[in-house]
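What follows is an incomplete set of chains from the complex, kept in their original frame.
Note that the chains take the letters A, B and C in the order they are written out, and that residue 1 is the start of every chain.
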Amino acid sequence: MVNSADYQQEREVGVMTGVVVQNVERETADVIDGLAACGVATVHEAQGRTGLLASYMRPIYTGVRAAGSAVTISAPPGDNWMVHVAIEQLRDGDILIIAPTSPCEDGYFGDLLATSAQARGCRGLIIDAGIRDVRDLTKMNFPVWSKAVFAQGTIKASLGSVNVPVVCAGAMINAGDIVVADDDGVCVVPRQSAAAVLKAAQARETNEEAKRARLAAGELGLDMYEMREKLAEMGLKYV
Amino acid sequence: MVNSADYQQEREVGVMTGVVVQNVERETADVIDGLAACGVATVHEAQGRTGLLASYMRPIYTGVRAAGSAVTISAPPGDNWMVHVAIEQLRDGDILIIAPTSPCEDGYFGDLLATSAQARGCRGLIIDAGIRDVRDLTKMNFPVWSKAVFAQGTIKASLGSVNVPVVCAGAMINAGDIVVADDDGVCVVPRQSAAAVLKAAQARETNEEAKRARLAAGELGLDMYEMREKLAEMGLKYV
Amino acid sequence: MVNSADYQQEREVGVMTGVVVQNVERETADVIDGLAACGVATVHEAQGRTGLLASYMRPIYTGVRAAGSAVTISAPPGDNWMVHVAIEQLRDGDILIIAPTSPCEDGYFGDLLATSAQARGCRGLIIDAGIRDVRDLTKMNFPVWSKAVFAQGTIKASLGSVNVPVVCAGAMINAGDIVVADDDGVCVVPRQSAAAVLKAAQARETNEEAKRARLAAGELGLDMYEMREKLAEMGLKYV
């Protein structure tokens, strides 16, 4: 019952459905790997506290720090057809991003798709929906951050798009943006500012190293950050 | 404790915080009002089933069909300072959009701000957070679609931005986009395609009028849409 | 990409998909209307505190007491094709029940389908998903109890079934069961016990009438139900 009149209408109103954008620009591996090493919390701070995906995006297993260039998928709810299309677009060092067009927790992705993605160099999956075959994915060292774990199968009936801009778990992601993910969640860094963000993140890390040593030695943040005067001025009272 | 080093860092990484974009382009009133008359469900269909905000965005009172040009606010959680800044940017026929930078249900907006916004021609508010003074807002005929009703007060301590692109309740909204809202929820139409979407929406309405009459007369969708053969082919069985 | 091997497999394992059960037995109108008059809370109590649907099932407008024979729809997520099939099965006094096979809040149902259903005597809709065109449905006096109001459109790509047993919002419903709905929510009464439940519900009402008068006159439940001794025995202390 796919209605060709509907497709005609979509073209007229300029909607991008059924489109695969190829030849997406990627950042260099050293920037991407540098961001992975810094981790989500530091990267998020380094780019002015922006780019976080919603806190419900949880890893299927812990201990991973991953980063990669985003290959984005805008998929109909409960339909994983576009994942097959997107896998062809993967290059070494990419991360798949799946954003359904309406809320859904069906299991779009399992061990067969992971095998295929991994064979093309994919480093992991970020999905605002469900996944399945958690045990196999864990054995394969294929990390996933998802909204749900749910075995519910999907269909292959409608088109979506690949490498178009998507909103995933509340964050805007463009193809080629760098996605950083670890036990703290997921953060997206626009490709254009990735090198600058990396520099800022590494500066933060250096800075924090010194602070950590002083705090570990028992120095108080109240003193180290010179907060006491400001707090007193605001009216803080000790009783 | 606002850290000037942080602001320096933000500038380097290209983050847009503390920015007010003026002179946003708006669509013409006839297009905006035309979209309001069509309503959310029709507009959503007419632009290829895109643009809906999350279903948790509910009106504080029912029966309104509103549309306006988006004046967007990216606000820190629990901080409504930027609303005052945004109100100065309002023109007749605008709708305010408030998107907090992390999840929040505090009451950013009440009857005083509504009085000020209404005095400048604002048609309503879409907020992915809380509001208060529901009784007064209802009396003033100032419609609001919000995530929560919550009296919790906010502070005025940090900058945000006005008329920058925001993700609000899962949808990307640019300043000047047309936001349509009614009892079914909220839908955003990119300004560039608004005229085409209106045309498509009005065509849908005309088309539906005829269908409605036939269905009211007892004709079945199965026959009207010629579904029987396709269903049988798919294997549907009557027992 | 519908896979015929899948259908073959389903048949072998006895799954009922793609089936429309016709000639469902209904209760008589007087029993159904009697249950509607008693309302959800009384009917729920009268049948031993069973049959309630989840509390997230809310009416789109208040003040209605409805009951009808269930015409059930098991539908794929985001696919409303089977609603057209089910409408042909409706008889005067029926209520439509839509249960998606995985969690979904898409808008399966709007004013066109309501027009068609109402033309066949349908009294309302119970749906564990979303609906749209709330304003029109309200004007039409077509009551709906739903999990969400959401304009998101659905497709017509996969088969489901009509008049098979479904789990809807946590309750088991068979075709022909009586569904009662009002401002308190939704309750299902198995057809086989409907007459007995009606009798028990009416007895409860009579019984409550007398109690209400005594309580309104200031008599305490503690005395009326003779609770004081039992409470003291349990150890209740007044201080």
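Operating definition for what follows: a residue touches a chain if its C-beta (ideal position, glycine included) is under 8 Å from a C-beta of that chain, and two chains touch if they have at least 3 such contacts.
If you're wondering where the values come from, they're calculated on a predicted model, not measured in any experiment.
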Oligomeric state of the whole complex, in copies, if 3 are shown: 6
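The criterion applied here is as follows: only the chains that are shown with their structure count from here on.
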Identity of the chain that, by mean CA position, is farthest from chain C: A
Interface with the most contact pairs, given as the two chains involved: B-C
Chain occupying the most central position, where position means C-alpha average: B
Copy-to-copy rotation for chain B and chain C - C-alpha atoms, rounded to a multiple of 5°: 120
Distance between the centres, which are taken as Cα means, of chain B and chain A, whole angstrom: 25
Mean-CA-position distance for chain C and chain A (Å): 40
Multi-partner residues of chain B (each touching 2 or more other chains): 49, 52, 55, 225, 227
Complex contacts: residues of chain B adjacent to chain A: 1, 6, 9-10, 12-15, 17, 46-50, 52, 54-55, 101-103, 165, 167, 170-172, 190, 192-193, 196-197, 199-200, 203, 225, 227, 230
Complex contact set, residues of chain A against chain C: 1-2, 76-78, 81, 101-106, 150, 152, 155-158
In the complex with chain B, residue positions of chain C that touch it: 2, 7, 18-22, 81, 84-85, 87-88, 105, 107, 110-113, 115-116, 118-120, 130, 132-135, 138, 148-153, 156, 159
